[in-house]
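So that we are looking at the same thing, I have put the structure below in structure tokens.
Yeah, one chain of the complex is gone here, protein chain that is, but the others are all in their spots.
Entry: subunit A
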């Protein structure tokens, strides 16, 4: 009985996604006529049509997104692990205050800073570059990950640090040789969350990327909707499926990390 309810719920949850994949293969104009999943005459050429429907081939936008994601991951890994090490393992003046600020900044709405940030970055001539999307990641602005790593470092036995210190190691050596290797699970979680969140991010690229050459995938999809309206659902769906594919793969590869990551930061 319980399994029936759960299987029903799962099917209901997944149905729209499966339907989108099927619809992306339907002949154009038939998308509207079908709410089922039966596919008699698959049209893989929808994908070719969607791929070339915009100013640049869709691969161009995929590469832009990939670049943003790659730099964001590197930035988050480096800057957040450094900050987390200081918070978890070092004593310094103002630590409690700064730690509290870091915690509060997790909850800060992006919209409060977006106008002055835009003024700043546009005055530097960074509109239509990747810098406004990527630079903040090198400055540990995703405080959520700092917090995640602080939690993790606290679980690493201090005896390891002490032993290294007795051998004359300084903080840089302890951080790079002892903490970082043990931090790998948290780094992996950070990587996968950064990947998915940055890949899906829409507001920031919408504001900073105004020329089609610089578009990331979400902004390109949005321009697809604007350009084609409701006339070519199948081609639009095909590129939507392409845009979700990397997230889906990330989910398959890293679901254990994803589940663990949100569970540990969400618990007391």
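Keep this in mind: contacts are C-beta pairs under 8 Å (C-beta built on N, C-alpha and C of every residue); 3 or more make two chains touch, one makes a residue touch a chain; residues count from 1.
Throughout what follows, contacts and distances are computed from a predicted model.
K.L.:
Have a look at "Aldehyde:ferredoxin oxidoreductase", "Aspartyl/glutamyl-tRNA(Asn/Gln) amidotransferase subunit B", "Sugar ABC transporter permease" or "FAD-binding protein" and point out the UniProt protein name belonging to the hidden chain.
P.N.:
Going by its UniProt entry, the chain not pictured is "Sugar ABC transporter permease".
K.L.:
Of A:46, A:64, A:79 or A:190, which residue touches the hidden chain?
P.N.:
A:79
K.L.:
In the whole complex, not just what's shown, which of A:184, A:203 or A:253 touches the removed chain?
P.N.:
If we include the chain that is not displayed, A:203 is the one touching it.
K.L.:
Can you list, in ascending order, the subunit A residues touching the missing chain?
P.N.:
Contacting residues on subunit A, toward the hidden partner: 2-3, 5-6, 9-10, 13-14, 16-17, 19-20, 23, 31-35, 78-80, 82-83, 85-87, 90-93, 95-96, 98-120, 122, 136, 138-141, 146-147, 151, 170-172, 175, 196-197, 199-200, 202-203, 206-207, 217-218, 221-222, 225-226, 230, 233, 236-237, 240-241, 243-244, 247-248, 251, 255, 258-259, 262-268.
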